[in-house]
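Only a single protein chain was left out; the remaining protein chains are all shown in position.
For clarity, chains are labelled A and B in written order, and residue numbers in each chain start from 1.
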Amino acid sequence: MSEGKIKVSIDGILVEVEPGTTIMNAARQIGGDVVPPAMCYYSSLEGSGGKCRTCLVKVSKGSEKDPRPMPKLVASCRTGVMDGMEVQNITSPEVLEARKGIVEFLLINHPLDCPVCDQAGECDLQNLSYKHGIEETRYNFDRRTFEKIDIGDKIKLHMTRCILCYRCVMVADQLTDKRVHGVLGRGDVSEISTYISNAVDNDFSGNMIDVCPVGALTDRTFRFKNRVWFTKPVEAHRDCPTCSGKVTLWYKGEEVLRVTGRKDEFGELEEFICNDCRFDKKATSDWVIDGPRSVKNTSVISSNHYELPAPPPVIKENLKLQTENKKQLERAEKLK
Amino acid sequence: MTRQLLLEHINVPGINTFEVYRRMGGYSAVEKAIKTMGPEGVLEEVKTSGLRGRGGAGFPTGMKWSFLAKPEGVPRYLVCNADESEPGTFKDRYLMTYIPHLLIEGMIVSSFALGAHTSYIYVRGEMMQQIRILEQAIAEAKANGFLGKNILGSGYDLEVYVHPGAGAYICGEETALLESLEGKRGNPRIKPPFPAVSGLYNCPTVVNNVETIAATVSIINDGGAEYAKIGIGRSTGTKLISAGGNLNKPGVYEIELGLPVEEFIYSDEYCGGIANGKQLKAVVAGGSSVPILPANLILKTIEGAPRLMSYESLAEGGFVSGTMLGSGGFIAFDEDQCIVRNTWNFTRFYHHESCGQCSPCREGTGWMEKVLFSIENGQGRSSDMDLLVNVAKNIEGNTICPLGDAAAWPVASAIRHFRDEFEWHVNNPVESQSRNYGLANYAIMANS
């Protein structure tokens, strides 16, 4: 064992991590299918996570010292690992069942207006529903609606689509010097709002669009211009006095339709970019091109056509997961 | 007559004033704790007493106190949870109204034990009258040297402040309460860290219910061992029960834990039976969050043993046939009450009070309310009961704080025990609008 590191197993796969690492980040070190989905957690935003509950996992063994399982499913993004901890994500039917329920909760009041939503094709909620959702709704009541509002001349707020992840509020809190929008109201009628008409105007406010997991905050300079899967992402940079200047340009033919920050494999921005780069530099001559952006072959963006992503690993077809699952269950039974 | 530890002097005229309270032996626990026991001594007595949190969860108080982190140079806080808002519960209001000095005295000994020098009483905003009463009591205690600098010449300093809420059930959850006390929205925090490590202003904090803190006074005066003799098993001491609903004598009663439920409902010493000569249909024994039980199961366990008012006895049978003592909000339903309507009403409450932070509770409570409303209004479908049970299951255990569980349990238990009444509503949409299902077959069960 490496110096000072602790061991944790996720779905039977061992990984050594620094003390203080969360289960989510330990899983991200492993990568692949054992990484729980995250709709509200954002590693670069302090205090994010814990709210959407899609990343719930089962801790079937607390630690080497105290092997008792945790009584409830825990939010992997906000639960630290302990030495010897054993976690079940996709090997736990209980977790998959709970996740299905959470996805349903997120969708019952979602407008499902993907055909007219700019986020379609790069929407975390869309991907989550493909992977974990059910095909029909059991909800037969009117869905909650809000009016669309402009918060500033560059950002459109479409509250009806919001899943209240609080990420945009944290961006405003942690990246900008003055926050003018927040979560107002309570319960299922709480909403992102400025309360009085107010423009969100700040050098870094555009990052709210990139951190939004759904189409609630969209880029007004790109709005309705094209579907993302018809555009070609290209990595580029410029010498920017305000930010790192490292971006992704989204081309349609010769034209730059949109500029975003560069996202990593978990959909998080590698670096936040400034509004100048995002909204005002839309000529190829503004940029130094680094090359095409690599896009996962499961993404609609790479394939330019609709295709279902690969189905999640099915336990009954995967011998390794099967044996692990059995072992975990036996251990849990013993400790009862 | 049950031993009265909290309400012994409640009927003494002027007991709300310092003078009379002191004459009746008040503040002797402060003297004893500070002069002879020391903080460790107080903690030991509370541990010995077996006192458990009276706000609903029933966690051992001494253990909670001993978890408090004590890093050098960092202040520690005691916060009293007086945000009493669990439907059916009104004991804290009663205690603060009539015998406020008991709470203040408890605050002093508890703060002393924990080494807190500033303590807050978070009172729900609607209790403006009680806020005034407590502020008055604090001023009197301070004027008489029991609060402020150098209490009783011991060198121990303590200030107690009252902080008003502003209408949010969720602030009864301890971390939401702390957020609210910091001037924020009452969104529960994600745990860990627990308040004992990082609570108010990120400092180690203990949050205790009003009744818990008040109970420490007699524990100091008479000793923890004496307190532990009262009650039954791990349910030691006395408990305030708020009795409401269709009872002849609703009100706040101090009982020794272990009192038979039947005696509590029917004896003249307590609730005096069901109002208007009607029959008991169901009981919610510990505040609206706990599972509802039909009359037969609240009076006797499934094995036929008499059900007692104690943490263990009420929980016997688990959620299949048992319930919880909770906060002691005892709501009795007579034969004319409609379980469907009541379940809808409670669910509306949780829907209204959900903070909206996490998705299962934010979306699930509203969904359940809408389904229940349609059943109650003759538009239910036969699949709705299974749907409700499933939605409740998807909420339960998957939320940030216990409000999700609290919303799910009443629905799941109502359908578990009263499914035929729900089905009757669905199958008789017209008739159910004009009359209640009544006791139907529960009557037979209740008398057996």
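What we mean here is this: a contact is a pair of C-beta atoms (placed from the backbone, for glycine too) under 8 Å apart; a residue touches a chain by one contact, two chains touch by 3 or more.
Everything below uses one rule, namely that contacts and distances are computed from a predicted model.
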item: Hidden chain of the complex, named as in its UniProt record, picked from "NADH dehydrogenase subunit E", "ATP-binding cassette domain-containing protein", "Peptide/nickel transport system permease protein" or "Peptidase M16 inactive domain protein"; value: "NADH dehydrogenase subunit E"
item: Which residue of A:Lys7, A:Arg78 or A:Arg179 touches the chain not shown here; value: A:Arg179
item: Among B:Gly50, B:Gly273, B:Gly329 or B:Gly380, residue touching the chain not depicted; value: B:Gly329
item: Sole contact to the chain not displayed, among B:Asn342, B:Ser359 or B:Thr399; value: B:Asn342
item: Which residue of B:Gly183, B:Gly304 or B:Gly318 touches the chain not shown here; value: B:Gly183
item: Chain B residues that touch the omitted chain in the full complex; value: 75, 84-90, 92-93, 118, 124-129, 159, 161, 163-169, 180-186, 201, 242-246, 250-252, 284, 288, 329, 331, 333-334, 337, 341-342, 345-346, 349, 352-353, 355
item: Sites on chain A contacted by the missing partner chain, in the whole complex; value: 146-147, 149, 178-186, 191, 193-197
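The criterion applied here is as follows: only the chains that are shown with their structure count from here on.
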item: Geometric centre distance via CA averages, chain B-chain A, whole Å; value: 38
item: Residue numbers on chain A that touch chain B, as the complex places them; value: 49-54, 56, 72-73, 75, 78-80, 98, 101-102, 104-106, 108-109, 138-139, 141, 163-164, 183, 185-190
item: Chain A contact footprint on chain B (complex, rising order); value: 168, 185, 190, 192, 351-360, 362-367, 370, 387, 393-394, 397-400
